[in-house]
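First the structure, then my questions, so here it is.
Every protein chain of the complex appears in place save one, which is left out.
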Amino acid sequence: MAVKTEELVLNMGPQHPSTHGVLRLELELEGELVKSVKPHIGYLHRCFEKHAEAMTYPQIIPYTDRMDYLASMYNNFGYALAVEKLMDIEVPERVEYIRVIMGELQRIASHLVAIGTYGLDIGAFTPFLYLFRDREKILSLFEMTCGARLLYNYIWVGGVSHDLHPDFLRLTKEFIEYFRPNVDEINNLLTFNKIFIERTANVGVLPLDTAINYGMTGPNLRASGLKFDLRKDDPYSIYDKFDFDIPVGEGMVGTVGDCWDRYFVRVLELEQSLKIIEQAIEQIPDGDVTAAIPKRVKPPKGSIYTRVENPKGELGYFIISDGGLNPVRVKVRAPSFVALSVMDELCKGALVADVVAILGSIDIVLGEVDR
Amino acid sequence: MRTPEEIYEMLKNQFSDSILEFESELPVEKFINVSPSQIHSVSKYLKDHLDLQFDCLMCLSGTDDNNDEKTTDEDGNETVVPGTLSVYYNLHSIKYNHKVNLRVKVQKDKPEVESVENIWKTANWHEREAFDMIGIKFLNHPDLRRILMPEDWEEGSHPLRKDYENPEFYQGMKVPY
Partner (left out) sequence: MQDFLIELIGNEILALVIASALPLAFIVPFVIIAVWLERKVSAHMQDRLGPMRVGWHGLLQTVADFFKLIQKEDITPSLVDKKLFNIAPVIVFIGSYAVFAALPFTSTYIGMSLDLGLLYIIAVSGIVVAGILMAGWASNNKYSLLGSMRSAAQIVSYEIPTAIVILSLVMFTGTLSLSEMTELQTAYFWNWNILGGAEWNLAKFLIIPFMLIAFIIFYVSSLAEVNRTPFDMPEAESELVGGYHTEYSGMKFAMFFLAEYANMFAVSAIASVIFFGGYHSPIGYLGDLFGIEALIPFEQLFWFASKGIFFVFVQMWLRWTLPRVRVDQLMTICWKYLIPFSIVNLIIIGIITLI
């Protein structure tokens, strides 16, 4: 007589150390093998889109900060670009350079958190704190520029709120000098650690066609082997002026598109961002950063979808204007939101420990998933 | 690389005119209006056609078009003629690097649109969100549940509708606290 067996339903989160915020995953287990994953989101839903309908265009910017709170600068950036495109505003060149420098610093900061917390998920505590030490330095640079360390409200429609601090460029250069060797430190400490590779290589493999079909973007898509970066393939701002590479997953220690690749693409991107910042510091012109800020932001009737390469992937703003002071609709295409929907596909047949590894590798921020 | 106009021409040759409409008078982005019952076949065509290959659904947004018509008769009674809801699809082809925007308009009292979930998996969650927030029902969607709002949120109450009003109670708790 066969023994009657039942699947174990394990509820992971919303209070769980590795769900990167308040995410609830409903795991259906057979022993320790995962049969299906059902993500439940919405615990951090702060009605961004509803709020946006009642705000004027500049008032929305602080709200965009709070979506992907690890990459606030880039959220401002994307939003400002969308409204500028809608209103057809030409921003001064200096502003473009400042935005790119800020954006790339933010990318480094965001990737540092992603890499560090990923180590934490795998059980390595120490790299996390090393990376946070470096991130603090970037946050200090931001603080010096706009007074805030996490939620900046810095990039405005048509410009930026303040010009750079006189020491900013020098200190940024110093930071680059300081930070560059630390990338090797990360690699020695974590990336090429045998246990780390064992845990992440060949785990959660995302084939390219699945990745595209699920709308994965950013490092997650590149790790699956597609050289696609909006900064190169759909250039916005002044990214076409810089020379940088797009790292893609190569399956160096496992299969293309596994957790290790997704992790390593982020590590490689640190170097590319440093390269962009260096070039931008060399070329930055003088100018008035607030000159093009419109007195009244009142875009014409119409709709626009603008996308930028946020550290997590493609951040899109879909804005519909009826010609008034408030938008009719602001929809955010959040990269984490889209990336999270692939969880079920990735986790089938994995172990419980792998779920943590996979969730960490797609690098989600719940503030952005729930908005 | 094809412009939206060319894509519109191609679609017009494939499908009858009645389901399509090109909207280009707006200053910023052009889009093609598609009838709700045909969006699936149009999407499939756009994705599978070798010269188009729209393999990436960048964004899918549901909106309330804010066009309810209110009329007040002599006695002061208001009658509301419900307006329309829309779903916007922003498509992109990685291979050809071209984009096209589609729009589906439905009446508020019968907001039913065909799902494109089995063409682009991205649509799964985005459609759930549009359902949750705007109340558009996607036909043939495998798992149409609320996504951001609590699962037990009041039936038929969709926060992003322009005529939405905060409920007084949620599960016995007073809402405006």
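Here the chain labels run A and B in written order, and each chain numbers its own residues starting at 1.
Criterion: a residue touches a chain if its C-beta (ideal position, glycine included) is under 8 Å from a C-beta of that chain, and two chains touch if they have at least 3 such contacts.
From a predicted model like this one, the values you see are computed outputs, not experimental measurements.
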Shown chains that the omitted chain touches within the full complex = A
Task = Sort through A:21, A:58, A:119 or A:247 and give me the one touching the missing partner chain.
result = A:119
Selected residue (touches chain absent from view) among A:238, A:253, A:292 or A:352 = A:352
Ask   = Out of A:45, A:94, A:199 or A:231, which is the one that touches the chain we can't see?
value = A:199
Query = List the chain A residues touching the unshown chain?
reply = 8, 10-11, 16-18, 32, 119-126, 129-130, 133, 190, 193, 195-196, 198-199, 351-356
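By definition in this document, only the chains that are shown with their structure count from here on.
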Remark   = Residue set of chain B touching chain A in the complex reads 26-29, 31, 55-59, 61, 63-66, 88, 90, 94, 97, 101, 120-122, 124-126, 133, 146-150, 159-160
Message = Per the contact definition, I'd like the list of chain A residues that touch chain B in the complex.
response = 41-42, 45, 47, 49-50, 53, 85-86, 210, 212-215, 226, 228, 233-234, 300-305, 307, 314, 316, 318, 320, 322, 328-329, 331, 333, 337-338, 340-342, 370-371
